[in-house]
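Of the protein chains in this complex, all but one are displayed in their positions.
Chains here go by letter, A, B and C, matching the order in which they are written, and residues are numbered from 1 within each.
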Amino acid sequence: MIKVGIVGGTGYTGVELLRLLAQHPKVKIKAITSRSEAGMDVSDMFTNLRGRIDLKFSDPADAKLNKCDVVFFATPNGIAMQQVESLLQEDVKVIDLAADFRIKDVAEWEKWYGMKHACPHLLSEAVYGLPEINRKQVKKARLIANPGCYPTAVQLGFLPLIESEAVDINYLIADVKSGVSGAGRKAEVHTLLAEASDNFKAYGVAGHRHLPEIRQGLSIVAKKTVGLTFVPHLVPMIRGIHATLYARLTKKIDLQELYERRYEKEAFVDVLPAGKHPETRSVRGSNLCRIAVHQPQNSDTAVILSVTDNLVKGAAGQAIQNMNILFGLPETMGIDQIALLP
Amino acid sequence: MIKVGIVGGTGYTGVELLRLLAQHPKVKIKAITSRSEAGMDVSDMFTNLRGRIDLKFSDPADAKLNKCDVVFFATPNGIAMQQVESLLQEDVKVIDLAADFRIKDVAEWEKWYGMKHACPHLLSEAVYGLPEINRKQVKKARLIANPGCYPTAVQLGFLPLIESEAVDINYLIADVKSGVSGAGRKAEVHTLLAEASDNFKAYGVAGHRHLPEIRQGLSIVAKKTVGLTFVPHLVPMIRGIHATLYARLTKKIDLQELYERRYEKEAFVDVLPAGKHPETRSVRGSNLCRIAVHQPQNSDTAVILSVTDNLVKGAAGQAIQNMNILFGLPETMGIDQIALLP
Amino acid sequence: MIKVGIVGGTGYTGVELLRLLAQHPKVKIKAITSRSEAGMDVSDMFTNLRGRIDLKFSDPADAKLNKCDVVFFATPNGIAMQQVESLLQEDVKVIDLAADFRIKDVAEWEKWYGMKHACPHLLSEAVYGLPEINRKQVKKARLIANPGCYPTAVQLGFLPLIESEAVDINYLIADVKSGVSGAGRKAEVHTLLAEASDNFKAYGVAGHRHLPEIRQGLSIVAKKTVGLTFVPHLVPMIRGIHATLYARLTKKIDLQELYERRYEKEAFVDVLPAGKHPETRSVRGSNLCRIAVHQPQNSDTAVILSVTDNLVKGAAGQAIQNMNILFGLPETMGIDQIALLP
Partner (left out) sequence: MIKVGIVGGTGYTGVELLRLLAQHPKVKIKAITSRSEAGMDVSDMFTNLRGRIDLKFSDPADAKLNKCDVVFFATPNGIAMQQVESLLQEDVKVIDLAADFRIKDVAEWEKWYGMKHACPHLLSEAVYGLPEINRKQVKKARLIANPGCYPTAVQLGFLPLIESEAVDINYLIADVKSGVSGAGRKAEVHTLLAEASDNFKAYGVAGHRHLPEIRQGLSIVAKKTVGLTFVPHLVPMIRGIHATLYARLTKKIDLQELYERRYEKEAFVDVLPAGKHPETRSVRGSNLCRIAVHQPQNSDTAVILSVTDNLVKGAAGQAIQNMNILFGLPETMGIDQIALLP
């Protein structure tokens, strides 16, 4: 059994890790920490876990994370980078669900995240945990930077197109919509039901932290810097991301065949038949990314639709997928739940 | 492996049976029928099942249901009663998720359901499939009448109180609230999102078909006819039932202890600690009924709060629970998913 | 023109007062205060008011409230009681939308609100502003305690029944459901969309602050203390209250006729035809209370359904209704908007 620790388990990423790991046949959860809630029954906070998780939140100081095989950081940005080094020294693998190790360029990271990086020397070692691109590197990693929710949906959507060299990479558009759980379990006015329900809006058009992450990922594939406009929107729903991606085709290509071939061996990427539109509920609670490709009115504009559950393939599920790869387990183990519909 | 057939799989009860049975380790789904959609891929209708269920809807005439070990009827009321007899004759067990065999009194049934009963002689044999009351009878049944969604939440909530003989059974009140999926996957104006969202209303106050079903169940326990006022309401959410139950206490009793003792061996009934309030999302997608008991302001009024997922413990999950009992499997097999929260 | 001041305008009651008063033909809004947001454009916070309200939030010290004809307190509980006296001394009328002057018994108030009352000597003078009961007193009041949202819907629902002396007042049940705006515009986890959406729960069953307020109001009408069980629930919608009221009839009575007669002259209470069920959206944004009466299955249990918009008839609209009465204006002036449906 893999001994697992979770740091910072009081957010949505935390509860989702617990839901999935509690049902994982090869995992034993040893500790889940929370400085503020130490001593509280986990199932008092997350009522779905009553009878299934008997742990209490523990103080990080008491959690003996160094005895774990792997530690997940489900913390705000800037926490993992302060603790990773000592865990690695004790041969504990680390999977960070926050953004501390996602951006390779430390100056870029510091600009977008507004703080000094605590261990920049680990940035080059950290593996960006998008298995569909970096599976081999994940297998031998010590430190995995789990991708952000928007970046997962957008990169999986653009990837085959950019690999195909058939689009103008200077002018990519990602119009992306997210459920409110993407904002986290934080007491804030703008995500109250009375504010966010029966409402729709864009936000962060001037610049969002996931922009440099997506741009970095796509640029590595393109082998040159891509031009990307990224506009996130808030949808009055709990879970789900829907990316609508636009790119200008520069040569004739069979989009459907391109995507089906690229993802035919991927367990968690499902390319829909031609003409379909994926819906976020078709992946609710599941680790899948479902994608459809369109070329409306036979113009030279490709339209790619990509949906994920932001808390599963966009966070906790992908983290466990990375853990499975890291520990040589079947990649789908414990994360093959069928989506809940309706 | 248990060979399973499903009649009428295009509703919410159907997709939920499929979601659960597809992950059940001892089940092989042989056929799912739909007269109107015969030939259509199941996963074209229910997009969550893509890659997990390879069946097409088949015409009932071609489905060879008589080769199954058990057949679930997920049909509108009035269908199962026409087909059950021939299946029983071929030693196929039947679990009816509709109302055809729930009411023992044929005249009462015909009054509420507005049609003539097609096989009244099976009414006395049919076992009302609420395992927490009738587990022994379920074990040897040929024909199971799976309870309605409201009746499950209300009966599990009132049961210990009535068994205790500590309440005035002439004056029970069940104020019950249901998510919109309870109305089924039917094209109707009043359950459109634009009609039912951001809205709340009662309906059927003059009389609802679940009233006689609940009254029958409680009266059997009470050994005399109970007086019940039952008011259903429509909640702008997808899944979930919340029953708020009121009864007048006629003697002093420790409600918390009564409920904990009654349900201590039940895998699917969870009595919350004193002072708590269950929420429907704590059972979303799971087969649990969570209950809390209150006696506000030390008055003689007991207030019981009981929540279920109407499509799971209120329908498909309970049907599989009954199947597990019927075939001697562990009662929780295949239906122990943790609720999805948030 | 009536010169109006609003104290504490950053909550939902505040924005709703502004929406209604901005369109009131006899009102001039002089100031709206907020200590925390002083200097901010009101329309920066409430984007619906852009182009219609040109005020900035002002510091209470600068607001010259003593020059107003009437001041509305849209503040948390415990604020108005500290400022009312000085305003009254300057002949400013006060309408308090919080709870400071709703309960006549100071000990009872202090028990439920957990603080010492700052000016108990005004409690007897304060008029409880439910015009359908106290219209005459409102007309000559200096200080009006505007009723709570639950108490408005429940009292208007029970009122004719209790006046009729045809029910057992020892055993009244109010099962009440509220949209999330009732919790106010406060950053709290439990009312986040990701927490409260697609979910339903009861809360405060042991005791809620609106219980003594309702009990006081009904007891005055009954001329003796009533026995009331009050259970509030949270509905995943923005606005609206639905009260489902139960009472045991002690004599034969024509409920429909009773209610129609009682409210025939009331502009803001609409008794629906027999057999109907009111829905909250039918009063969304309007000052109406719509009521339907039922006696299901000819039992001796009366079931009353009463709906309001918690922010209008349950708060800001009723406050303006009181203002209209106080200043001799037509009672419906400025608050006769048609509900927004869908």
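By our rule, a residue touches a chain if its C-beta (ideal position, glycine included) is under 8 Å from a C-beta of that chain, and two chains touch if they have at least 3 such contacts.
Keep in mind that this is a model prediction, so the values were computed, not measured.
*Asks:* From the list C:244, C:286, C:306 or C:321, which touches the chain that is not on show?
*Replies:* C:286
*Asks:* Which of these, A:51, A:114, A:227 or A:330, touches the one chain of the complex that we don't see?
*Replies:* Of all options in A:51, A:114, A:227 or A:330, contact with the hidden chain holds for A:227.
*Asks:* For the chain left off this view, which of B:29, B:84, B:144 or B:180 is in contact with it?
*Replies:* Residue touching the chain left out of view: B:180.
*Asks:* Among C:95, C:238, C:289 or C:302, choose the residue that contacts the chain missing from this document, as touch is defined above.
*Replies:* C:238
*Asks:* For review purposes, identify every residue of chain A that touches the missing chain, sorted by number.
*Replies:* Given the touch definition above, chain A has residues 171, 173, 175, 177, 179, 194-195, 197-203, 205-207, 211, 227, 229-231, 233, 235-240, 242, 244, 246, 248, 275, 277-281, 284, 294, 296-297, 299, 301, 303, 305, 307, 342 touching the missing chain.
*Asks:* Need a quick check: the contact residues on chain C for the chain that isn't drawn.
*Replies:* 12, 15, 19, 22-23, 46-52, 181, 185, 197-198, 238-239, 270, 272, 278-279, 281-286, 290, 311, 337-342
*Asks:* Suppose we count only contacts with the excluded chain; which residues of chain B make the list?
*Replies:* 12, 179-181, 183, 185-189, 191-198, 236-238
Please note the rule applied: only the chains that are shown with their structure count from here on.
*Asks:* Taking each chain's centre as the mean of its CA atoms, which one is farthest from the centre of chain A?
*Replies:* Computed centres place C farthest from chain A.
*Asks:* Chain A and chain B share one sequence, so how far apart are they rotationally when you fit their Cα atoms? Give it in degrees, rounded to a multiple of 5.
*Replies:* To map chain A onto chain B, rotate by about 180 degrees.
*Asks:* Of the chains shown, whose Cα centre falls closest to the middle of all protein Cα atoms?
*Replies:* Of the chains present, the most centrally placed is B.
*Asks:* Counting C-beta pairs in contact, pick out the pair of chains that comes out on top.
*Replies:* Highest contact count among chain pairs: B-C.
*Asks:* Quick one: report the Å distance separating chain A from chain C, using the average Cα coordinate of each chain.
*Replies:* So the centroids are 45 Å from each other.
*Asks:* As a quick test, compute the distance in whole Å between the mean CA positions of chain A and chain B.
*Replies:* Distance between chain centres: 37 Å.
*Asks:* Could you give the separation in Å between the centres of chain B and chain C, each centre being the mean of its C-alpha atoms?
*Replies:* Computed value for the inter-centroid distance: 39 Å.
*Asks:* When you check chain C against every other chain, which residues touch at least two of them?
*Replies:* In chain C, residues 179, 194-195, 197-198, 236-238 touch at least two other chains, as defined above.
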